[in-house]
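Every protein chain but one is kept in place in this view of the complex.
A and B label the chains in the order they appear, each numbered from 1.
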Amino acid sequence: MLHPQLLIPLLDYASVLVFALTGALVASRAQLDLVGFIFFATLTGIGGGTLRDLVLNRSAVFWVARPELLLLISAAAVLVFFTAHLLESRYRLLLWLDALALAVAVPAGVGVALQAHVSPVVVVAMGVITGTFGGLMRDVVGNELPLVLKQGELYITAAFGGSVTVVSLIEIDCPRPLALIMGAGVVFLLRAGSMALGWRLPVYKARPPRN
Amino acid sequence: MLHPQLLIPLLDYASVLVFALTGALVASRAQLDLVGFIFFATLTGIGGGTLRDLVLNRSAVFWVARPELLLLISAAAVLVFFTAHLLESRYRLLLWLDALALAVAVPAGVGVALQAHVSPVVVVAMGVITGTFGGLMRDVVGNELPLVLKQGELYITAAFGGSVTVVSLIEIDCPRPLALIMGAGVVFLLRAGSMALGWRLPVYKARPPRN
Partner (left out) sequence: MLHPQLLIPLLDYASVLVFALTGALVASRAQLDLVGFIFFATLTGIGGGTLRDLVLNRSAVFWVARPELLLLISAAAVLVFFTAHLLESRYRLLLWLDALALAVAVPAGVGVALQAHVSPVVVVAMGVITGTFGGLMRDVVGNELPLVLKQGELYITAAFGGSVTVVSLIEIDCPRPLALIMGAGVVFLLRAGSMALGWRLPVYKARPPRN
């Protein structure tokens, strides 16, 4: 079976790449030039992991240690720049790619945090931070409604559910690679179920809206 | 008298808790689900102190070292989720809780910065950063008008006034716990005076608005 020392960097690479694609799609919605595409792809691809690494006080932020990631991101941005006009619905694709990136980034964040020997509660938080902050920065800087604010959709909840899944499975001595893959599955399932089938949790309802 | 080694964590806990309540109230205004409440409570509760700890290069960010804070924040978010509909005016409460959290967070930030042996100017800045950045992140992510932009209200000014008060009192050898408490009083007094009595500083007035 895949060794966690290999699986975690693999998840990191995959989430960076897919988040980069979503950043480039936001750049296409803002009608930027090629360098603007690279900027948003980079911000989205590395945002969550950078915050995680700073908070965990790791000796080097992951993309400083592996600079080829920046080239991979740039290639993804160039690809989107030249092909996005072929797409029927860029926003729909953005949402599904974002779901995929979230599903991969959450266990990647958990995996890195586990290596830092912090409390399980902190590990859960790191999974959520790694999964959500890249997309959050993309939306705040790109003037989009942050996905975390979409009423009634499972987003943070999906990230949280997946993060708790990985940490719980490892607590009961499930092999680490299996736990990471199960966590990714839970995130994607919750997010996809929310988008395609309308799954949701009860939301807070005030009497008068926004007083 | 209360020892600073006890008082500073106490102020930290209190500010995290009260800021968490304001974050949950913003989540209620955005009609999120329970996990959304926890997310905004966490972002607001730990945002300012996290930035402070990163900039001061502390060996561990405060909530990584004390993970029970994340559970306290979650409990606060759950409480708000189930009781906020009982409130007459959530926005009014949000403003007053934010004032209280600001009043506690500023001296907490100053206290931590003093332990890091940096220049008094940097200590003042750390008080302001700790006090304001959690609320700022809450407002930016939650699509609210940042309180720092409210024309004519004392907000940054209240934080700055309290931070300068603590640092000045300690420079003239005032006992540290007294200085911290006086600083909290100054922040709350300025902010409350501004909200309830209309206290303000002269604001910049351009000839044509926004050219």
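In this text, a residue touches a chain if its C-beta (ideal position, glycine included) is under 8 Å from a C-beta of that chain, and two chains touch if they have at least 3 such contacts.
Being a predicted model, the structure only gives us computed values, none of them experimental.
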item	value
Sole residue of B:34, B:94, B:114 or B:128 that reaches the chain not shown, by the stated touch rule	B:128
Residues of chain B (touch criterion as defined above) contacting the omitted chain	54-57, 118-119, 121-122, 125, 128, 132, 136, 140, 145-146, 148-149, 151-152, 154, 156-157, 160, 200-207, 209-211
Those residues of chain A which, in the complete complex, touch the missing chain	27-39, 42, 50, 54, 59-61, 63-64, 67-68, 70-71, 81, 84-85, 89-91, 140-143
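In this section, only the chains that are shown with their structure count from here on.
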item	value
Superposing rotation of chain A relative to chain B, computed on C-alpha atoms, to nearest 5°	120
Gap in Å, rounded to a whole number, between the CA centres of chain B and chain A	28
